[in-house]
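Removed: one protein chain of the complex. Kept in place: all other protein chains.
== subunit A ==
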């Protein structure tokens, strides 16, 4: 099961940030060369959140004691013991991350199918809403689940839906060729949608 967690554009090289997918807290990060990765958000050393860490080159380092981890989640270096070759057993739990259609998708282990591809669209923005997925989609009048489609402010949109909790989700919004004015109107409509959903408004 793939979960969309961010717009590709919002995670440039050397960035790490916390995301939630399938009920798990993950550190999402992109290496200098552009490789995207999603790992358990917990350093095996002393449990610090890796999403507070820093990216150097192709490795993610923990902010607490600087242990760094390579592409496979294996520990590369323990700064307190620079001459020590870290044992193979020190590993961060790695999830599968992939990109399709301007979105970053995450799955706990390699699914059979590649992530859904929304087609050639433009990223608009992501927003988090403090309301359940189903309530938000029906209030917006959008159809579908992971990739929901419809119209907002008169603009055709595709929304990748990321459930975060029973009363929280994130929407990653893509559009076709829309002009600047339409994009602004759509963005305002999304803010209004969030306010209404968070105020508990239900679809008529």
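Simple rule for what comes next: a residue touches a chain if its C-beta (ideal position, glycine included) is under 8 Å from a C-beta of that chain, and two chains touch if they have at least 3 such contacts; residues count from 1.
Simple rule for what comes next: contacts and distances are computed from a predicted model.
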### Task
Could you tell me which of "FAD-dependent oxidoreductase", "Aromatic ring-hydroxylating dioxygenase subunit alpha", "Autoinducer 2 import system permease protein LsrD" or "Nicotinate dehydrogenase subunit A" is the UniProt name of the chain missing from the displayed complex?
"Aromatic ring-hydroxylating dioxygenase subunit alpha"
### Summary
Per the whole complex, from A:78, A:107, A:121 or A:171 the residue touching the absent chain is A:78
### Residue in contact with the excluded chain [from A:52, A:125 or A:196]
A:52
### Query
For subunit A, which residues lie in contact with the unshown chain of the complex?
41-42, 44-49, 52, 62-66, 78-82, 84, 90
